[in-house]
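Structure first, commentary second.
With one protein chain withheld, the remaining protein chains of the complex are depicted in position.
Our next item is chain A:
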């Protein structure tokens, strides 16, 4: 069954139609590459799923139930996690502190509750091990490589039982070796039955890791097909508009 189902979603800002009548479904354990040129509506679409914007028209269903989000926190409560393009990390804090930022573990009773460092180090360490990342929970993020930083941001999504992980350009600004590391992290999320949406400009990454590709152009969905039955040339044509639409 579909984890998330978008039906006829539109979003306009004043006279600007950012997203126009888009429908698609996300399946558990599937990686969907979301592609399109700048201004095609990818980010707006993802921000609606993440609770930053509310759709002007259309409905979202999660596990068959209506999904209405007012704030990003509500999306998180529903098991929708986002990895921001800039990763949203604090350099002056440790990896574990970053993983738990905003939802720190505490121990104690009533108002006398203190941070539970031991538990946070332990759980963060386990998540990094699960992700097969060399990141150590006590290291400062300041001294980390791009791939390790990416692992910290992704580890956040694994604190709770996430159903959907939205990743905004995770491979945009890192080295080739680190890209491979990040793609492995994405496969790992998929293997756990999480639906992953990968927003990317990088064709090789999408064709490497995604099961399906959705192409947006000028706010409309112009393609939604299995990676196996598509090709980079076709997707490029769809992005630029050389190919009008494929079903």
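Convention: a contact is a pair of C-beta atoms (placed from the backbone, for glycine too) under 8 Å apart; a residue touches a chain by one contact, two chains touch by 3 or more; residues count from 1.
The criterion applied here is as follows: contacts and distances are computed from a predicted model.
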item	value
Undepicted complex member, UniProt protein name, chosen from "Universal stress protein family protein", "Acyl carrier protein", "RsbT co-antagonist protein RsbRA" or "ABC transporter permease"	"ABC transporter permease"
Identified contact with the non-displayed chain, of A:12, A:61 or A:122	A:122
Per the touch definition above, residue among A:5, A:63, A:139 or A:211 touching the missing chain	A:139
Selected residue (touches chain absent from view) among A:8, A:23, A:92 or A:175	A:92
Positions on chain A where the hidden chain makes contact	72-73, 76, 84, 86-93, 97, 101-104, 106, 113-115, 121-122, 124-126, 128-129, 136-140, 143, 156
